[in-house]
Structure formats: C-alpha cells, structure tokens
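Below: the structure, in structure tokens.
A single protein chain has been omitted from the complex, and every remaining protein chain is retained in its original position.
Order as written gives the chain letters A, B and C; numbering starts at 1 within each chain.
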Amino acid sequence: MFKLSLNNLNDLFKAAAEGGALYIPADDGAGQARFTRWCDGMEMSKALKTVKSAKEFFFPQTESLVDFKMKGKEIEIIDPRTESEDFVVFGVRACDARSFSILDKVFLADPVDTYYKSRREHGTIVTMACSRPEETCFCTAFGVDPTAPEGDAVCYMTEDELFIEAKTEKGTAFVEKVKAVLTDGDAAPVEAQKAAVKEILPKLPLANLSTDSFGGDKLMELFDSPKWAELSASCLGCGTCTFVCPTCQCYDIRDFETGHGVKRFRCWDSCMFSDFTKMAHGNPRLTQLERFRQRFMHKLVYFPANNDGEFGCVGCGRCLSKCPISMNIVKVMKTLEGESK
Amino acid sequence: MQVNEKEFKPTIVAFCCNWCSYAGADLAGTNRLNYPADVKIIRVPCSCRVNPMFILRAFQRGADGVIMCGCHPGDCHYTTGNYYARRRMTLLFSMLDYLGIERERTRVEWVSAAEGAKFAATMNEFVETVTKLGENKRLEDLRCKEK
Amino acid sequence: MQRIGVFVCWCGSNIAATVDVEAVSEALKSEPGVVFSTNYQYMCSEAGQNMIKDAIKEHNLTGVVICSCSPRMHEATFRKTVQGAGLNPYMVEIANIREQCSWIHKDKQTGTEKAIILGKAAIAKVHLNAPLTAGESPVVKRALVIGGGIAGIQTALDIAEAGFDVDIVETKPTIGGKMTQIDKTFPTLDCAACILTPKMVDCAQNEKIHIYSYSEVTAVKGFVGNFTVSIKKKARYVDTTKCTGCGVCTEKCPVKNVPNEFNLGMNNRRAIYIPFAQAVPKVATIDADYCNMLKNGKCGVCSKVCTAGAIDYKQQDEIIEERYGAIVAATGFNPIKLDNFDEFAYSQSKDVITSLEFERLTNAAGPTSGQLLRPSDGKHPHTIVFVQCVGSRDTSGCGKPYCSKICCMYTAKHAMLTREKYPDTDVYVFYIDVRTPGKNFDEFYRRAVEDYNVHYIKGMVGKVAPRADGTLDVQASDLISNEQLHISADLVVLAAAIEPDKSARPLATMLTASMDTNDFFTEAHAKLRPVESPTAGVFLSGTCQGPKDIPETVSQASAAAAKVIGLLCKDKLTCNPCVAHSDEMLCNGCSSCEKVCPYGAITYSDKEFRMPDRTTAIRRVAAVNEAVCQGCGACTVACPSGAMDLKGFSNKQIMAEVDAICK
Partner (left out) sequence: MQGKMIARAKELLQNGTVNRVIGWKAGDFAYDITPAVFNSAEELDAGFVYNDFCGANFSKYLVKESRKEGKILVFLKPCDTYSFNQLTKEHRIIRDNIYVVGVPCDGKTDGETLKLKGITGITGIKTEGDSFVVDTLYGEKTIAKADALPERCLSCKSKKHVAYDELLGEDGEVCESNRFDMVEKLEAMSSEERFNFWRGELSRCIRCNACRNVCPACTCERCVFDNDNSGIAQKAAADSFEENMFHIIRAFHVAGRCTDCGECSRVCPQNIPLHLLNRKFIKDINEFYGEFQAGEDTETRAPLNIFDTEDVEPSVVYEKGGN
C-alpha cells in the first residue's frame, strides 16, 4: 500500500498521464461529473458517481467499424482502426468496476468482439472505494463491496490522503509508473474508513433489497406476471436508464452515407426504444410493456440464466436518479418480489 | 474573376422556387449575367417546400452557405407559400444565429422571374460574403468532410 | 436500382462552347446506376429525341437524365419523348447546364465541373423518382354564379350562351344588383335601367339559367369539376310559381311604414313588396319583420286580395343541394357606412347624402320622381357640394386604404347632370386627385369643368356644420390657392368609398378562396390570371375582386365566363401528379397541413387502423384530394412527422440533390 497527500494529487495525475491518456471524473460544467481526459491542473470531481458509467471506455457510444469508399462504381473497404494508445481510467467506483466483468462475459465470449477486446487490453482501471454512499446505492444487493472495489489498482481516499494498492499486473505497472510521487502507506486509516462506511451501508434505504425472487430459474413466473402492466404504464420509452447504465450492452449497427462512401458504425441502442432490433415487420416487442419487461428480465433473469447466476445489474443507482418518471429496477424488484415463489 | 487556384471556393446551395426565382436564374443565364459557379441551384415548386432539414442537410454535407429564393411576397404562384416560408426561415435562421452559426451563411432573397440581374447580383454578393467567412466549421459533419 | 441513361446536349455551341460535353457524358457514365451516357448536338431535335427513345429500348432504361437547357423550356418535350418509348414521363430529370451553367460561366473548366455536379444531382434525384400517373376527375357540366348583379348576370348569360346550365344565387328578392339603383351611366349617360333590364329579362327567359333569388349559399364541399353546394332558399311566404307579380297585394297591405331599401330608406314601402317595377323574378315577397300576420297572426289582407292564391304564411326556409363544375363569385360591393366620418354631419343632417342616395334622388323611379329636392324640406337646392374620397385612400384607419376607382367619374356625372338640368345651381367638387383613366373618361370630366362650369377645388372638406337656417356650412381648404373656404351649401353629397359585400368573407371561407386584407378576393395571379381565384374551379367576377366600373365589370364577367366555359367543355380534368401525399401511418391528425393549404385540398377523417402493436385504433388522418392539390408543398413542412410528402419533389429526392451538390 502506497499513499500520497491529496495536495499532491495533481502530481499523481501528471505522472499517470505520462505517455498515455488519463481519464478522471471531473465536473462537466453543469454540476455533474463525467470522465474527462486529464490535463494539467484539472481537479477530480467530488461527486460520488459520473452521469455516464465508465463502460464507454471499452464500449463507446459510437464506434466506427468499417469504412467503404466509393469512386464511381468502385468500392474500397477500409478498417478504420488505428493503433490504440494505452490509457488509464482513474476513480472508477466499485459498481462500475464490477460492470466490466459483466461486459466481458458478453463481448469477450466467443465470438470475441475485437474492438472491445483491444480497448480492454489498452486500458488500466484504477478504482476508488466509496466513502459517502448515497440513498440510491444498492450495490450490496448484487454482492458488490463498495469499500473494496475490483480493478487493476484500488484507491482509498481519506480526509487528506489517498491510498493506493495494486491488484493486478497492470495495476502494478501503474503504481510503478507513478511511484515517484508516492510514499509507503499504512493500511490502518483505510481499514478505519472501510469500517466507518460499513456502518453506513445497513442504514441505506435500499440496504435490504433482495434478489431472492430473481435469477435464471424464475423465467416463466416473472415473465407472465400481471404486474408488468402497471410498472410499465408510465414508461416514456426513452433510453435514459439504458445509456446511464454501466451494464447495458445492446448496440445497433448503422451505415452512414457520407457522400464519398459509407461509414459503418455501431452505437448504443436501447431495448426501451420503439425501433430497437427492428426487423422487416418492425420491433418484435410491439408494446412498451414488452420492451420494459425485456430490460428488467434481461438483467434479473436472462443474464443470470446464461452467466452462472450473475445478475446484469451492479446497483449503481444511476437509473434511480435519472429516470424521468422515477421508475427503476428497484421498484420493479420490490413489486415483483414474491411473484416467483 | 481573379480567383487564384488555391483560394477558398465555397459551396453554395440555392433553393429556388420554380415560378419566380428559378425563372429569374434562367433569365440571368439568358442575359449572360455572370455569377460564380460555386452556386448550385435546386428547383423546388415553391419556397414553402423548403424544409429546414434541407438547409441543415446542406451544411452537413459541406455547404458553406445556403440561400433560399422565392417569389416576392404577394406574388406567390400558390398565393401564400412564400409567406409561410418567410416565417419559417426567419425563425430557423434566427435559431442558427442563436446557436452561434455565422448568420451571414444563410439568406433569403425574393427574386421575380423578371429579375435576372437581381439574381446574379445577389449570388455575386452572397458568394463574396461566404468566401470572406471561409469554410463552414460550426455546422459541419466531419464524417462528410473526409475525402 | 434504376438503370439510368444520361443525355448531354450541346445546344449547338450554346452549351458546348463553355462546357466540355464529352467530358460531362464521360464523367457521368461512372455514376452509380448509369448504364448509358452520350452527348448530341440538339437533344430536343427529332434526331435527338429518337436517340433517347432508342437508348431507352436498347438499354432497358428506367430513368433518364438530360443535361440541357432549363426544364422550364423542354421538360414537357422530354417527358413526351420518354413516354413515346414506353417510360413513365415522370422518370425524367433535367440538369440545367445552359441557363444555369454554360451561359453564365466563361471558363470551360469551371463550366464543365459545374455541369458534372448538376448532372450528378439530377442522377441522384432520378434514382428516387417513381412513376407518377396523372389522375382524372369528371366535370359536372353546370356552373354556379353567386351574386346576381351586372357581373353575375353577364357571366351567367355568357355561360348559358355556350350551352351550359348555370344557376344564379342572389340574396335579394330580385337580381340586378347595384346597377338597378343607378340613374345614368358614365361616360355615355345612357340610362342604367334601359341597358340592364333587358339582360335581367334574358336571364329569366333563358332556359339554361336558373335563378335562386332571395337565397344564400350555406355550404360548399368538393373541388374543381365537382362541387356540392347547399343553397338556402329563404321563405318569402309567396309561392313564386303562382304569383303573377300583379302587385295588388303591395297596394292593399296595411303596413305602409317599411323603409324602402331600394330607395335607401328615403321613402317607404309595404310589408309585402316587389322591390321595383322591373324586378326579376317579378314576384312579391313578405317582409317577416313587418308583416302583422307573421308577427301576431292578425291581418291576412294580402292573402285575401291575391287571386292567384300565392300567399303562403307557412312557408319555411328550404335548403337544397346542387352539384357544379365551376363556381363564380360575383358578390359585389356596398358603399361603406359613414359612422367614422362625423365631420361631414351625415348622421346629423338629412341634406348630407351619399352619392348613391343622390342617384335615387335624380332617378325618375326614385322617391322624388326624379326631381332634385332637398330631403329635409323638399326644396330645390341651389348650392351643392360634392366631396370625393370619403373613406377612400384613407390610411388613418377610419376608411379604406385603396382608391374606390368609380367616384371621380360618377361625381363628374352628377355634377354635370345637375348643372345641365338645373343651370341655376352652383356645384362644387372637392377632390384629392381626379383620376379619369378610361376610354372617353377624361374628356367627360373636362366637359364637366369646361362646358358645365363645375367648380373643381383641390382640397379636403374639413367639416360640414348644419346651420340654424337649414343651410350647411362647408369648411374646406383649397390646396392650390392655399385658402380656407366656407361654402354655404344646400346639399352635400359624399362619395363614400366602396367595400366588398359582407357576405364575401364567409363565402371565401366556404370556397377556401383567399382574400386580401380588404376582403376583396385574391386572384390566382395579379396580372396573368385575374379572373381565377387560387382555388381551382372558383372564378371571380366584378367588384368582389376589386373596385371596378360597369364596363370593366362586364368585361371581367365575360372573361370569367370564358374560363368557366373552358373548364366545363372538358369531360375530365387531368390532375398534376406532383401533388402532396399523406402517409396515414405517420399522420398525427394535428391539422397543421390543413391550415396552411391554400386550396383546401386536405381533409381529415377518422379511420380504423391495424396498429403495429396489433391493436385496432381509430385515428384521425389527413387525405389529400389530388384533383385540388396544386403541389406547392406548404403542407410538407408544416407536418412535423414527415407524413406529408410531395410526389416528384419528395424530401428524399431534394436531400439527394443536396448531397450530390455538396459532395
């Protein structure tokens, strides 16, 4: 375990940004935080969470897949990928850190998504343990420990000091790289902080949220529940929940005609959208009820069914804060609780 | 025109209504009145056919200036079309200005079938204005600019 | 994917001198979809057209791009050409490389580059062209004329003359209109009744003409060639088929104090009346507001004296529906009310009258049997002041901004006739300008000044003040001598501005014909289509379109009739296929398109739909009547969902052109 004074945070960032990109949560000018490429002097946001999760580093909202260039009637096919630079994402919370393992299960399973894989290989994740959880947090329900996040290296922030500990090879390399600004640290303050946060966790309003009623084996009972109707009744069909979600991984592949050719790109899509997975006849899920159900069934039933019981939610609470009509996975879980028993 | 080869040549789209302005442009041709080749005309039945999305589309695809020409107010072939067009374009152009897009990149001009000279003069002036502004950067789509 | 042929025209040297036609046809050959590309000296020549036809057959072309002169010049020609080769005529697009390229650029490289881009835009568009078929709609061979004044009469007579049925709807009990109230007509001074009455009789006797007098149009549905019109026949309590017009009832009726509108209230008539001797139809009408029998059931004199048994107190308003191929608006005018012109003391003194009242005072059938007498005391006036432009050319908001056009001439007529009949009178005319363009008009006015010594004074009357001795103190300024004048007048005649009849505005709404800010009907084109309204099948006759004198009204009436005849001669109308089209699945039913349509071509209805979620829903959706739509495209932009699009100029076609140009 190493440490540095928070006064010297800029030095740490400077060292970390050497020869690559460093992203930290910074204020976005509208009172919220987003991961921003660090430049000298940029301060880290005090916000618990960024609006968008850290998934975009590996699964960006839009990504060029292939270019077709046309000259008259000739077509040339071009792979737009260039050699990626190494990058570090700093300050990822435990919930987002867990989301990467969920995304890995999708994108790194056979057939491997080479675009995603390449980004994963080039990225180092430095996580940050939580010290001030909020009312919308329920990561513990999905087995995430906010005081001990996963990641290549883990940071803990106390009043005036930052502690850092490498967890993987990449993490060790990161710590090596910034070692010049660090001093040896003692685990005691970290443990004290962990204990303090653990005191708070049971007091969170959603601390008792249970996943017992959900899982891969609960398919038909949940699917057929009459309660989906009232749950989905006021859903606007927007993609806010999907786009702020660290685990949603659906995308659409589209062609954009540039006038000189075609750029084929993929972009985030949302199962809440009426034009999602459109086929010749339209969206196979005809009503908002079906689309709404899909999103939650995927996270709570289908995903665990295909991934050894792992749920497709990490309890970050972004959808709770951001849903325009305040409908969210917690309300769904509470309403459906017991439906499968 | 003393245009040097390397000088910036803008792309200008002119939407012209079939009955007045397009005929005015034809008259400019008949009278051999010069205006820069940067101007390309798209024929529409009436100025009220011009949808704001056509104008944005032009900027997206690389236009540096867009001008809409119609019959003079009161002379519309369809009686009222240009009145609606006038409101739409006033509001749209005001909005583009508000978003920080240079206001000189957009223009509306009423050109009658008899005003070949006005058509040519307008185009000369507009091309000059847009040339001074340079390339459209604020409302561009980089994907369309990659050659 | 279309198979497109490109044909580049040299137009002799007109194009070829500044555009390398060979390079253009070569460059366009490699555009996607182009399977054939060539150039030729004159594409519009027979040889050129044959070249196109042959290529269509040989290469199975589905679309054709011609790089040539303006489409305004030869689009129709080339449409016919491709049609001759079995292609839909709307699969042709023209790239204008002459007027908009070769003629305005001197440098060959510049011209060639631009011509290629214009060609690419046309190719991009033709890729998205779809075959269009012009629809046809049948024509009902009957015309409706709304308004039975001289304009309506002349239009009806001309249409009937051509052999078509025509109906006249007139709100008054008789046709004839304002002209019946006029005494003599300028500049020839022939008697209005003498020239009008025969035409009224012709109308009544012509078997092709049907007159709905004392009737109003209450609803208009349909479109050019096929209007359905509801006409309300107001109850006149007299069976017109029985009434002989003998007039006994109008003499025996005990209610004698009804202001006679024919004489502008300057004398009275009975509660049952025939407006004037030459009325057509010459039948009596009971004025329900005054008739004792209708008001309280006590009287019945007319019924007793009517030997024909024509009186029917139980008669009701009746609404009939009739179908027409064409409608002519001939709703005419009225002098404006003078409420806003207190300074002329019109409401305070009986001796301040309007010009139309003056007409009645000098008319042999008028309240004074043609004697010019002061309304207040019945004495002969010795000093008469005419005031022109009362409410005309008035930008203050009290009157009308336009020139009423006829006042200068009729005032000259009144002044001249007064001086001729009563040489002992002094006649003054106050004017802003005297406007006498027209055949023999200025000569007429000069006669009034020079031969009849009418005192024309350039200036405005500021005030007319009634004096205790019964004379009127006319205070005015003479702008030429720059003097303030006081004239002691016995009679003041106001040339009140004219305005469209009040019935025109609601009628315009029913017809979806547009009006200007003064409530005059607007014409389809101010110069080139002056007797057509922008709404197809609706025509304009007389002063409902703008102030006019009688000769002008009659010429316009005949012109409108000619247009109607031209329409009714056709069995079917071919519609412009480049019209708006609504995608019902996208339509929100919001009515935006309907509001901006200048032709009333869009209607809404509730229809049952199978929705994407497999439910059935009733939705309000727009439909375009292709026979009425003229293809302006206003609706396409008003529609936020993109449900409205224009055939031949679709959103995607125009955007494809934009894309090609901006590449």
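The rule we apply is simple: a contact is a pair of C-beta atoms (placed from the backbone, for glycine too) under 8 Å apart; a residue touches a chain by one contact, two chains touch by 3 or more.
Bear in mind the structure is a predicted one, so any value in this text is a computation, not a measurement.
Participant: Can you pull out the displayed chains that the omitted chain is in contact with?
Facilitator: Result: the unshown chain touches A, B, C.
Participant: Considering the whole complex, which of C:Thr241, C:Thr395 or C:Thr517 touches the chain not shown?
Facilitator: Only one listed residue reaches the unshown chain, and that is C:Thr517.
Participant: In the whole complex, not just what's shown, which of A:Ala166, A:Leu206 or A:Met297 touches the removed chain?
Facilitator: Residue touching the chain left out of view: A:Leu206.
Participant: For subunit B, which residues reach the chain that was dropped from this view?
Facilitator: For subunit B, the residues touching the absent chain are 52-53, 56-57, 59-60, 73-74, 80, 83-84, 86-104, 106-108, 138-143.
Participant: Tell me which stretches of subunit C touch the chain missing from the display.
Facilitator: Residues of subunit C in touch with the missing chain: 517, 585-592, 595-596, 604, 617-618, 620, 638, 640-643, 651-652, 655.
Participant: Residues of subunit A in contact with the chain that isn't shown?
Facilitator: 28-32, 34, 48, 51-52, 61-62, 132-136, 200, 203-206, 230, 233-234, 236-240, 242-244, 252, 254, 256, 265, 267-270, 273-275, 278, 320-322, 324-328, 330-331, 334
Please note the rule applied: only the chains that are shown with their structure count from here on.
Participant: Hey, which chain is the most central one here, using CA centres?
Facilitator: Minimum centroid-to-centroid distance belongs to B.
Participant: Could you grab the centroid distance between subunit B and subunit C? Build each centroid from C-alpha atoms only and quote it in angstrom.
Facilitator: 34
Participant: Taking the mean of the CA coordinates per chain, how far is subunit A from subunit B in Å?
Facilitator: Here subunit A and subunit B have centroids separated by 46 Å.
Participant: Would you mind listing the residues of subunit A that make contact with two or more other chains?
Facilitator: Residue numbers touching two or more other chains: 259-260.
Participant: I need the residues of subunit C touching at least two other chains; which ones are they?
Facilitator: 659, 662-663
Participant: Looking at the complex, which residues from subunit B come into contact with subunit A?
Facilitator: So the residues of subunit B in touch with subunit A come to 61-62, 143-144, 146-147.
Participant: Spell out the residues on subunit A that touch subunit B in their complex, using ranges where they run on.
Facilitator: Interface residues on the subunit A side: 256, 258-260, 263.
Participant: Per the contact definition, I'd like the list of subunit A residues that touch subunit C in the complex.
Facilitator: Its residues touching subunit C are 70, 72-73, 257, 259-260, 282-283, 286-287.
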